[in-house]
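Here's the structure we're looking at; comments come further down.
The other protein chains are all here in position, but one chain of the complex has been omitted.
Chains: A, B and C, in written order; residue numbering restarts at 1 for each.
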Amino acid sequence: MGNAEIVAMSKEAASGNSAKIPETPERSETVRIEQFSDGVFAIAITLLVLGITVPKARDLGAGGGLGSALLKQWPHYLAFVTSFITILAKWVNHHRIFSFIQRTDHGFLYWNGLLLLFITFMPFPTALLAEYLRHPEAAVAGAVFAGTYVASAFAFKGLWNHASRNGRLLARDPDEREIRQITMQYRYGPLMYLAAFALSFVSVGLSVGVCLCMAVFFAVKGWPTLRTASLLLPTFTRKR
Amino acid sequence: MGNAEIVAMSKEAASGNSAKIPETPERSETVRIEQFSDGVFAIAITLLVLGITVPKARDLGAGGGLGSALLKQWPHYLAFVTSFITILAKWVNHHRIFSFIQRTDHGFLYWNGLLLLFITFMPFPTALLAEYLRHPEAAVAGAVFAGTYVASAFAFKGLWNHASRNGRLLARDPDEREIRQITMQYRYGPLMYLAAFALSFVSVGLSVGVCLCMAVFFAVKGWPTLRTASLLLPTFTRKR
Amino acid sequence: MGNAEIVAMSKEAASGNSAKIPETPERSETVRIEQFSDGVFAIAITLLVLGITVPKARDLGAGGGLGSALLKQWPHYLAFVTSFITILAKWVNHHRIFSFIQRTDHGFLYWNGLLLLFITFMPFPTALLAEYLRHPEAAVAGAVFAGTYVASAFAFKGLWNHASRNGRLLARDPDEREIRQITMQYRYGPLMYLAAFALSFVSVGLSVGVCLCMAVFFAVKGWPTLRTASLLLPTFTRKR
Partner (left out) sequence: MGNAEIVAMSKEAASGNSAKIPETPERSETVRIEQFSDGVFAIAITLLVLGITVPKARDLGAGGGLGSALLKQWPHYLAFVTSFITILAKWVNHHRIFSFIQRTDHGFLYWNGLLLLFITFMPFPTALLAEYLRHPEAAVAGAVFAGTYVASAFAFKGLWNHASRNGRLLARDPDEREIRQITMQYRYGPLMYLAAFALSFVSVGLSVGVCLCMAVFFAVKGWPTLRTASLLLPTFTRKR
């Protein structure tokens, strides 16, 4: 065994063994954006509960007690759960995108900012929908709710398209199949949310149901499978 | 001393000395979920204080001053402290579970999401209980409060069962005794919270007291002991 | 190849390859301040949405429906978007400054604390402006809004001046051109915000528009270019 090999193996010992993507300054920029975004997701998902208010004791009235007052608030619980699952699913998908990205540029920063804008906005349409779900004007609230989903779906699509066009910001050896799968997902996602938006003028309940189903669906799809994980190891794999 | 040994020791120098679990991509996924969850725990625990409102100057009335108005709010302080300790204990136990886990899958993601749903929800039953503790309908508020505790205890049990069944997501050489102890804890925990839930129909105060005691108990039990810590070193220990 | 060279290369393998700034204790202090600041930025940006309230069903009145009530709230959306972009731009610039800094001292801590004070304050002028934009007293709200921007611009300038005077807290081999560019930016930024402040007494809309444009401009300028990135590699570059 020659000295050169010792050095090579020692190099691998230092960086390869831990199977991390080498932390270039650019990589560290994406980590930074990702951590900031994670903070925003975590806060937005926790603020949703502020939309559920405690019924005032003096408003309980003669007819019913606290139990029925709480039950009458069911649109708030439904909206809370729907938005919770949605933001969680968007967090999962955000991570999925970032697991492929190794560079950033101005455009990427804008698209990510636009996405976060819609995420932080989400507690408002959630509270709006909860307030008006049983009101004659429910369709307006439902349209604002589904509209926010449409907007964030388009922001996601823009983020991904910007990053993946010609593999601009991606790792060098991406799994083509995964990339195509994500591209497909972002092609049809916005269309389906547009359908939910249109549905809100017919039946708000149906529209919210579609949004809920899609959130669950995207949460499943978005979680890195083993195939994805192997992508995180390009250097390691090549070296072997 | 041969060259092979040099390489081996140099390898150990690079990874073993720092006594970290090697960061495989899968490990990094669990770290990511844990950090996001930590954010949610930290925010939920800090939002609790928003449930304590400042008495309006114009509501002080003729009878009493600010001091008595503040004292009359004691259910808010009690609820605040109880929920604070509970969320802190759940955070401690969440970490304890994650110290054993090295892989994730879809099911794990769901169970963790369900758990976080109940954690972020907790400020609502806390404020509800505080508002109604001295009201004739206190039992309803107490049942919602204890019910949320039951639900989160079951989510914790589900998370642990999913992860530990056949050691599916655990580190390879877990300390069997620790694992059994946690499994026992999650077997009896939900039952005891169910008892607190039943108690809430008899005496809300007693029910809250049981919840508080259990939070303190689980916070103690959940903190990694030295025995746990040794588990984090399987590679290191084996290599020696 | 001699043994000395092996050691040298092995050293590089261990630290140089990952292209990180060596983590001295001082460096770890700046990381700590940066992460705490990031948390504050992320929370402040997410709290903005709490300034947008759901119109009460009983306030909808006879004249208009929910749709027109939501449209009438447009100043809230405008203020939300403006403050969102501003805080995001300030986060980007905060990172830019920190990418040059490797030491901290008491003065730096104070300036950073002052900056965070204005950042956490920002949800208040945002809500104020939104409430009064169509009110006869809009100029007062606009002045408070633009005034907060002026104050935070001066805090930024102070932070940068303190850190860069004689290169006090900077990395040892900074790119002089970048440094000069940032210094220029912080020389003219506060002046332009002062102009926006003066404008608020003439036209609040114009003043807000200037603030919005400057936020977008600074977000672009602030993002590390490749030239900046090369600065993060002084050790690495020197060693080659």
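Just so it is clear, a residue touches a chain if its C-beta (ideal position, glycine included) is under 8 Å from a C-beta of that chain, and two chains touch if they have at least 3 such contacts.
It should be emphasised that the depicted structure is a prediction, and the values quoted were computed from it without experimental measurement.
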Review point. Thinking of the whole complex, not just what is shown, which of C:V81, C:V140 or C:L212 touches the missing chain?
Key: C:V140
Study note, to complete from the structure: Where subunit B meets the chain that is not shown, the residues are 1, 6, 9-10, 13-14, 17-20, 38-39, 41-43, 45-50, 52, 54, 56-57, 60, 65-67, 70, 80-81, 84-85, 88, 91-92, 95, 219-220, 223-224, 229-230, 232-233
**Study point:** Chain not shown, touching residues in subunit C
**Key:** 3-4, 6-7, 10-11, 13-15, 22-26, 28-29, 32, 35-36, 39-40, 43-44, 47, 50, 104, 106, 109, 113, 116-117, 120-124, 127-128, 131-132, 135, 137, 140-141, 144
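One rule holds in what follows: only the chains that are shown with their structure count from here on.
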Exercise for review: Could you grab the centroid distance between subunit B and subunit C? Build each centroid from C-alpha atoms only and quote it in angstrom.
Suggested key: 34
Review point. Between subunit A and subunit C, what is the separation of their C-alpha centroids in Å?
Key: 24
Practice item. Name the residues of subunit B that each touch 2 or more other chains. Key: 10, 14, 43
